[in-house]
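Only one protein chain is missing from this complex, and each of the others stays in its spot.
Here is chain A:
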Amino acid sequence: MSTMDPATSPAARPEPSVGMPTHQKAIFVVLLILLVALPWFVYPVFAMKVMCFALFASAFNLLLGFGGLLSFGHAAYFGMASYVAAHAAKVWGLTPELAVLAGTAAAALLGLAIGSLAIRRQGIYFAMVTLAFAQMVYFFALQAEFTGGEDGIQSVPRNDLFGLIPLESNMALYFFVLVVTFGGILFIHRIIHSPFGQVLKAIRENEPRAVSLGYRVNRYKLMVFTLSATLAGLAGAVKSQVFQLASLTDVHWTMSGEVVLMTLLGGMGTVFGPMLGAAIIVTMQNYFATLGAWVTVIQGVIFVAGVLLFREGIVGLIARWTKKPL
């Protein structure tokens, strides 16, 4: 497919070698220190929400920014994992790590199924197909027994981690969420900087050429799609443990739109952009919640401004000024 305009995605620039650059490692270390200290300054539940969405947006960015595939249905994996994890914790009484694992596995299977169909079309059609399948998942969640329809799955218990460590307090849960989401994000960046990630970039930049070099493009696409869906599912599964709730909001197309917005705002194809975008959007929703439908209008305006004025996103702009891939 013709992919993202190379000039607008800083990561498109040739990188000297495989592996994460030193300055990115440094930023990750600083970020980790800040996150460890964060719950003493910010309400932990809010911080956990930001981290879940940071992982969600990073997983989405893996597909869009590095695979060059725009999925408009990522809420399906996020939401379905959230339902399965909530169900596993509440009805099956599984411990949090197993519940999260179950949710993530469900997202992986769903991603594999939808991905294998969606990669048959390219570009704009790919976006429409993923959106339509996500809507199908939404209708499933609306009608199925175990999802609780309009009510969702409420008051999901926070069971003991490994059956040993109580997670009732927000502080304890915070560090569980921190380990899982940060680990997820590091995993994504391991993928990006791996040989597999380099092939993905090659496909994004010039698909026919990648084919002529002997790469089985569709396999790579399906693999990155499934990985992205799986990690989006991980984020959704963790979120259901944090809020003790899985609801239709998580599978609705507005959620798919939000993750696109976070990535676009932060900078698609950048390492840190989606995290920043997630932090900004979640903060905005938090503080502007009283404005009702204006939040939708503001999100729309950010979309329009983002596409017309700064397609590189915030981190993309910073990366251009500092001349370092971020």
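Note that in this section contacts are C-beta pairs under 8 Å (C-beta built on N, C-alpha and C of every residue); 3 or more make two chains touch, one makes a residue touch a chain; residues count from 1.
Following the convention adopted for this analysis, contacts and distances are computed from a predicted model.
So which of "M48 family metallopeptidase", "Sulfate/thiosulfate import ATP-binding protein CysA", "Amino acid/amide ABC transporter membrane protein 1, HAAT family" or "L-serine deaminase" is the UniProt name of the chain that got left out?
So, among "M48 family metallopeptidase", "Sulfate/thiosulfate import ATP-binding protein CysA", "Amino acid/amide ABC transporter membrane protein 1, HAAT family" or "L-serine deaminase", the name matching the hidden chain's UniProt entry is "Amino acid/amide ABC transporter membrane protein 1, HAAT family".
Touching the absent chain in the whole complex: find that residue among A:V84, A:V156, A:V180 or A:V260.
Considering the complete complex, A:V260 is the one touching the chain left out.
For the chain that's not shown, point to the residue among A:Q122, A:N170, A:N206 or A:Q244 touching it.
In the complete complex, the chain left out is touched by residue A:Q122.
Of the residues listed, A:M20, A:L38 or A:A132, which one is in contact with the missing chain?
If we include the chain that is not displayed, A:A132 is the one touching it.
If the missing chain were put back, which residues of chain A would it touch?
2-5, 70, 72, 117-118, 120-125, 127-129, 131-133, 135-136, 139-140, 142-143, 253, 257, 260, 264, 292-297, 299-304, 306-308, 311
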